[in-house]
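One chain of protein is taken out of this complex; the other chains stay put.
== chain A ==
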Amino acid sequence: MDIPFDISSYLCYQEVAAETSSFKMDLDDDTAVITTLKSFNSFINRPELPQRLSESSAGSGNLQSQYKRRMELLEAAEKVQSKNRYLQLDLEKKQIEMSHKKARFELEKMASDSARDLEHQVDQNQELLGRIKRLENKETEAAKNLSEQEEANRNLRKNLEGLQKKLEERDAKLNAANQTISSLKDESRELMMKIRNQDSTISAQTLETQELQEQLDLQRRKYHEVSQLCQNLQAAESSCADHLFKIKELERRLVLQEQDIAIVKTVKSEVAKVPDLEKEVKLLRDDNAFLRESRENCSLLKEEVEGLRRKLERMEKIKEELINMELEKERVTEKLQAWENVSQSTGFNIRKPEDLSREVIQIQQKEIALKEQNYALNSRVRSMEHSQSELRLELNQQRNKTMEEQKKRETHDALVRRLQKRVLLLTKERDGMRAILESYDSELAPTEYSPQLNKRVKEAEEVLQRVQNHNVEMEVSYMHLFHRQKIEDLEAERQRLEEQNNILEMRLERHNLQGDYDPVKTRVLHFKMNPTSVAKQQRQQEVEALEEEIKHLRELVCSLQGGGAVAHSHDDSSLHSSNLSINLRKQIESSELKNQRLKEVFQKKIQEFRRVCYVLTGYQIDLTTENQYRLSSVFAEHMDDSLLFKKGSNGNMQLMETEFSKTLGEMVALHLHHQKSIPVFLSAVTLELFSRQTSA
């Protein structure tokens, strides 16, 4: 790889060298061109000077040729300049091409380098991959070996542990065996020791027994001597006792004699006082007599004093009564004046209470009468209302009847009209017939028929007129009758209806006063936001608020009763209330505890007191039923012996009869009936029972 590269690089270098040499040649050409330019310019400038000198002398022809020459020179200079430029550009181009080639060469170099590097890397990669694979294989094999070895290890350990355990067991067994052996050895040694000791003790004890027997003999002898001494002592003691007794008697006699001496002395002194005493006795007797007299006077005076005192009390009472009487009198006079004023104020002409009572009775009677009138009026009103309703019905009926009669009348009128029409028709017919007859009369000659016909016609007309008159009369009379009845009926109805009308008007007035209205014509309006509805709403809201409060308080109470764990809602008021409930519960518990303690203390005290009473007085007092007390004595012979006392309504205690009290009849009579003292009776019973106990 390296070798071909060197050849190519060498070739490139050669090319570059050739180009640089050509470039140098060009450069030389250029320098030659530049030097020629310089020489040309210098040539132009030199002749200019002389040309200038010559110009002034030459004339205008020389100027033109100079100008032409200058122009030609300028054009030549321009050409040279352009050639120069062209050569410069060529140089530049060649330089650029050179640089291009250099760059290309360098790039190719770099590319080949990198390609070579890449091939290196790839080879290295492949090598590494091969190594990795080999290493992985080794690893797996090593892992397998490791696991196999670990298993072998575990097995070996297990075997070791088993063997160790067996070893330990055997060691333990060995130890135990050793221990038993040692203990047995020790025991055997000890037994041997004991045997030896016991032999020694036996020998010692035999020696001791012998000694003791000798001592015993000695003691017996001593005992005999001592018993003899005792007997001597007893004889001496008895004699001593006798002597002591004699001494005591003598001492007593001495004391008595001394007492007698003292008595004798006092008697002597007293005897010396006797005459004085006699004098005193006399004086005292005189005083006594005087005092007795005075006592009598005293008693008399006391009686007088008592009498006077009673009089005084009576007089004081009478005075009080007098004062009361005067007050009452004043009051009565006031009342009397008031009563008299009443007569003046009411103007009823009352001078005595009889008048007042009379007036009152009159008023009451008037009141009763008015009340009766009131009730009567009420009942009348009710009856009137009833009758009014009935009358209304009647009115309706009557209206219906009138309607019917009107209809009847209308029908009658219609009939009349019809009849009148008929009459008209008949008259017309008659006229027609008359005309016909007249025509017949006119046509026919006056024959015998016409007077007969005329007569007949006249008769017929008369009959007709009579009938008509009769008809008319009948109608008139009929109508008169009809009308009269109708008028009477209608008059009666009218009156009734007038009364009903009045009553209805009154009722209507009453209803109007009460506020009735005709819903067809009237409607009742009120303002929507009126004070009543506003007040009702406020009341409703208050009621609702109160009901909510009640519910809340009930919940609180339930919770307090139940134990308070439920009422933990999230309001401040309920927190406060739960605090309250806790406080209350604490208070309740503390008070209960106090109660309990008080009860215990009280019980203890009362039991103590009862025990002390029993001990001090000798009676146990039990409350059996209401107001009945059972007393049991401490010295009672039987368990059931007891006295029963009952507290009366006035507070005194009375003894009730029991089996035991029957046996104490004498004491009851003496102490309760005669002396009227229950404590004395009870103490007598105690003494009696005590004496019975001690003597029995």
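Here is the rule we go by: a contact is a pair of C-beta atoms (placed from the backbone, for glycine too) under 8 Å apart; a residue touches a chain by one contact, two chains touch by 3 or more; residues count from 1.
Heads up, the rule we're going with is that contacts and distances are computed from a predicted model.
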Exercise. If you look up the hidden chain in UniProt, what protein name do you find among "Proteasome subunit beta", "Autophagy-related protein 13", "Mitotic spindle assembly checkpoint protein MAD2A" or "Phosphatidylcholine:ceramide cholinephosphotransferase 1"?
Worked result: "Mitotic spindle assembly checkpoint protein MAD2A"
Seminar exercise, completed: Touching the hidden chain, out of A:63, A:111, A:403 or A:535, is A:535
Seminar exercise, completed: Out of A:222, A:526 or A:662, only one touches the absent chain, namely A:526
Exercise. Which of these touches the unseen chain: A:61, A:515 or A:665?
Worked result: A:515
Seminar exercise, completed: Contact residues on chain A toward the hidden chain run 510, 512-517, 519-536, 539
